[in-house]
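The block that comes next holds chain A.
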Amino acid sequence: MFSLENITNLVSTWLYANLDPTWALVVQFVIVGVLVISLFSILGLVLIMMERRVAAWMQLRLGPNRVGPRGYFQTVADTLKLIVKEGMTPDGADKFLFNLAPFIVMIVSMVIMAPLMFAKGFQIWDVNIGVFFITAVSSVSVIGILMAGWASNNKYSLLGAMRSGAQIVSYELSAGLAILTIVVFSGSLQVSTIVESQADGWWLLKGHVPAVISFVIFIIAVTAETNRAPFDLAEAESELTAGFHTEYSGMKFALFFLAEYVNIFVVCAVGATLYLGGWMPFHIGNWTSFNQVMDYIPSSAWFFGKTFFLIFVIMWFRWTFPRLRIDQLLNLEWKYLLPISLFNLLLATVIAIMGLHF
Partner candidate 1 sequence: MTREELQSRISEIAPMATAIEGGEWLNMDVAPADWKNVAKLVRHTAGLDMDYLFCLTCVDWKTHLTMVYHLTSTTHRQTVVFKVKLDREKAEVDTVCDIWRTAEFHEREVFELFGVDFKGHPDLRKLILPDDWQGFPLRKDYEDPINMIKL
Partner candidate 2 sequence: MLQDVIEAGNGDMIVNVGPQHPATHGVLHLVITIHGETIKKVEPHLGYIHRSIEKMCESLTYRQFIYVTSRMDYLSSHINNHACALLTEKALQIEVPERAQYIRVIMDELTRLASHQLWWGAMAMDIGALTPFFLAFREREMINDIMEETCGARLTMNYMVPGGVMFDIHPNFVQKVKEFNAHFKQKIDEYDELLTGNIIFQNRMKGVGVLSKEDAISFGCTGPTARASGVSCDIRKLFPYEVYDKVSFKECMATEGDSFARYVVRLEEMKESMRIIDQLIDNIPEGEIQGKTKAVLKPPKGEFYTRVETARGELGVYVVSEGATTPYRIKFRSPGFSNLSALDHIARGQKLGDLVAMMGTLDLVIPDIDR
């Protein structure tokens, strides 16, 4: 059976056999860095293409169809355009912060990739507080957004950044509580353990009602956290022209844009790991033959399939719903999502203590 685990083990053994341990580690770092950066750019291209196709098909259109076969090189062409475009810094801007902000946002979305388990045994850093690490680091990106909004010296940017700050800080609560539900079920913060605990069934299926509720809340909260419509108030196009990145152009804008899409990927990957079993294949009770067929599908395919399904759902939201208003957005969080998720966590705890889940 095809597995990435063999390859990584092979590389690791070879490195430690031929180099001294320090250098082997350094070489591993370099390999991982190159892999993450290439994944970053590939994800950007793929997700932007996917978004444009999904949008077009939902809107009775064709989508990109001029560059390359069926328009598949459109995003490549766009990237080339953005690279050669002049990256302007406004005269009144705080130049240091202005130029720093996109990098903070981008680095954050790269760092969150560390504890993600892309396939069986294919993980950069299996830290024992993996889920906690993800929630903690993802809140740093709001600093980048606030920085961009403040440093631009533009009223629209400032309004967008402030909206974004209020929004991300509040939605982190219910996202965290939703994650906590699964942590309670699986009894671990480590990503690999959480995935292992779903070998006999995904938490979404065996966690009763609390898991389903927390899954819905998780999807809503991460949509808000990544500033996606219907919660895209930070860049609300028709209100604030482009929100916090109004003044950015060229590659600096592209970094924000890429980071947005990579963030979507990361949160959807977390959702897939927690609720849909990560790389675990879909198994049904004691249908042995069915389960064996499922096992033949590579674990990476399972992981990416689930993640892209969640990404599709989030895109589906975007192209269907109108945008919320800022006070309604906060009402939704504090009056609906937070009480429900607190109550839900209590229920989940009771179920976990009584051992009622499958």
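Candidate entries met the following condition: all candidates are chains of the complex that A comes from, given by their letters.
Quick notes
Quick note on the criterion: contacts are C-beta pairs under 8 Å (C-beta built on N, C-alpha and C of every residue); 3 or more make two chains touch, one makes a residue touch a chain; residues count from 1.
Remember, it's a predicted structure, so these values are computed and weren't measured experimentally.
Evaluated over the candidates 1 or 2, chain A touches in this complex the candidate numbered 2.
Residues 55, 58-61, 92, 153-156, 158-159, 163, 229-230, 232-233, 236-239, 241, 319-328 of chain A touch candidate 2 in their complex.
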